[in-house]
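One structure, pasted below without further comment.
Only a single protein chain was left out; the remaining protein chains are all shown in position.
Chain lettering (A and B) follows the sequence in which the chains are written, and residue indices restart at 1 in each chain.
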Amino acid sequence: MANVASTDAPAAGLAVIEIDHGTARLHRMIFIGIAIALAVAPFIAYPVFVMKVLCFALFALAFNLLLGYGGLLSFGHAAYFGMASYVSAYTAKNWGLTPELAILLGTCVAALLGALFGALAIRRQGIYFAMITLALAQMVFFFSLQTPRFTGGEDGIQAVPRGKLFGLINLADDRTLYWVVAIIFMAGLLAIYRIIHSPFGQVCKAIRDNEPRAISLGYRANQYKLTVFVLSATLAGLAGATKAIVFQLASLTDVYWSMSGEVVLMTLVGGLGTVFGPIVGALVIVSMQNYLASLGAWVTVVQGVIFVICVLLFREGIVGVIAKWIKKPL
Amino acid sequence: MTFKTLLTTTAFAALMSSPVLAQQISIKAGVLNDRSGLYADLSGEGSVIAAKMAVEDFKAAEKGIKVEIVSADHQNKPDVGSTIARTWYDQDGVDLILDVPTSSVALAVSQITKDKNKVHINSGAAASDLTGKACTPNTIHWTYDTYALAQGTGGAMVKAGGDSWYFLTADYAFGHALERDASAVVVKNGGKVLGAVRTPFPGTDFSSFLLQAQASKAKVIGLANAGGDTINSIKQAGEFGIVAGGQKLAGLLVFITDVHALGLQTAQGLVLTESFYWDSNDGTRAFSERFAKANGGKKPSMVQAGVYSGMLHYLKAVEAAKSKDSATVVAKMKELPTDDPLFGKGTVRADGRKMHDVYLFEVKKPSESKAPWDYYKQIAVLPAEQAFRPLSESECPLVKK
């Protein structure tokens, strides 16, 4: 992707803000901190719970790449997350693929779907874009509902085997699987970090902030938008495919529009357009759902209240506020 | 921990007074169901109340069995349900999970229960696969299943003269299964199926499909759907004068709570199958009155009754086995005959199917109803052997042929 930027127009043509040394060091420390947290987490908390947080954090990171850095609010990210989760569950269960191949295949399908929907959706902007992605995702939902042979209908694909990584390492044990998920998560996070700080990422930000100006500077805005859309869909797919292996289940919940809403909420709570915000957001929202599960419909109400509060008073999100305090981008 | 904990027994006080027992068994039962969605009324908190009543009536504390009941909301989502089931078994020391309406969640929970070697007594779900090809040695399916619903509604309707059918089928696996089972029964009893229309799921407007059903001139319109779809299709059938025009509506999965939501004016004349009705005999009435007092005046649904009955039988098995080891308890449950005021005498079969009679009801006209919740009149009784799939046709690997 990066060479798209270099062939199209020199990145230096825009006022690219290079991150200074102090920030780079801070980010490196945060990465080390995350790595340490990942290493000790399974010994402190219930590993399945941590894996769930990681999957959703990756999902939110992917979403934030699109909204925070591409300026495109997709209300249909459940489509890529869910479709990838179906594909990886289906291939692992019915074709007997090893988990890494199943996840890879799921991710690829999400990328294709992203390219297709992205090409349609970027024809409109702003609110229309959001509504179109939502409607397209709802189409995927109906497709999933009506093709029980593939998706298992409302039962979903259950009892997906976790299988053996590379045909060697048995993942049935939660702890073993945890390390795989942690590595996938770290890889996803690093990839997103690279994308954001690449010349490509800078151009995306320029388009987000002022599209006509970026176009006048010779950037093909739609190509950039489509690329970032596909990247985001791909990573969302990676999260969904991994989740299917972890929970041994792919279900309609993953493609329903409320899932799209949840990922928006996670990103918003954590901090829109911050690198690390979505991780915090996912942690907060998943824990909240977990601990409030017995409250039933009140969970929806609480989520709605958080939405409203975030939009009205807390638009920077948790990490955004911290970044403001320490005056460094996070 | 995570979930609302409801201590049901004051075991300590009871222990003081009762003779010292050789071994105190403490059990943690989880009631996992829909507490906020479509099935909250027919399962929900009512099932928790029913489970607690079973513990009380069994006098568990006096018998040295300490029971704690926890509950959670699976929101009808298999992923939420399986996460909760895993956490309960892995972390919270739950021994058995009760209820679990919604077939998709039930199948997921049943699988996890088998992996973790615990016990699952299902009351709320309809999938006959739970004791068919997806059967496990750890799952007992208590109250009803799609096979029984089809036998009851399909078979009895044909015998009563409703020999031509048209199906309104919700277009998803569950709807298809209901239609398939019911069609087979209709044909087997000498009726014929004139056609079926697949309705988008979930749907709100069924008028177009009802018009097609009306045009088919079938004597019976079978509603192979559930929940909101059923309610809306019945409501709109009334509006289009379908019942008034002489066609009968047969709900393949209708609960008393649905009838309550519809109101008799709309639901009258509907024929449906259930395995429990609160107003059947003195035993059910006495139970239901106590239940209603605890549940804001609402009478128990068959699902809630099934939770009571299942919990009671589990406790009996624990007492008899003097252990809560899953394999031992399930073996005892299958060995001991069941007996309670709600479902009468019965058995638990090798495949995990609880056997009891099933009833065909017709919903009363508003003029026939004398009291709140006085909704059904009984048309026919199906003996257990006819209602449930015979072992000879079973796809369950546990059944030795």
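By definition in this document, a contact is a pair of C-beta atoms (placed from the backbone, for glycine too) under 8 Å apart; a residue touches a chain by one contact, two chains touch by 3 or more.
Here is the rule we use: contacts and distances are computed from a predicted model.
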**Fill in**
Out of "Amino acid/amide ABC transporter membrane protein 1, HAAT family", "succinate dehydrogenase", "Acyl-coenzyme A thioesterase PaaI, contains HGG motif" or "Osmoprotectant transport system permease protein", the chain not pictured bears the UniProt name "Amino acid/amide ABC transporter membrane protein 1, HAAT family"
**Request:** With the full complex in mind, choose from A:187, A:215 or A:311 the residue touching the hidden chain.
**Result:** A:311
**Message:** Among B:27, B:231, B:292 or B:363, exactly one should touch the missing chain; which is it?
**Reply:** B:231
**Residue among B:202, B:269 or B:344 that touches the chain left out of view** = B:202
**Item:** Absent chain, residues of chain B that touch it
**Value:** 36-38, 40-42, 171, 197-205, 207-209, 211-212, 214-215, 227-228, 231-232, 235-236, 239-241, 245, 257-258, 260-263, 265-266
**Request:** Determine and list the chain A residues touching the chain excluded from the picture.
**Result:** 73, 75, 120, 123-124, 126-128, 130-132, 134-136, 138-139, 142-143, 146, 257, 261, 264, 268, 296-308, 310-312, 315
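The criterion applied here is as follows: only the chains that are shown with their structure count from here on.
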**Message:** What's the distance between the Cα centroids of chain A and chain B, rounded to whole Å?
**Reply:** 39
**Message:** Touching residues of chain B toward chain A in the complex: what are they?
**Reply:** 2-4, 35-36, 40, 71-73, 75, 77-80, 82-84, 86-87, 90-91, 103-104, 107-108, 111, 171-174, 176, 200-201
**Prompt:** Contact residues on chain A for chain B in the complex?
**Reply:** 46, 48-49, 52, 142, 145-146, 148, 152-156, 158-159, 247-249, 251-254, 290-291, 293-297, 300
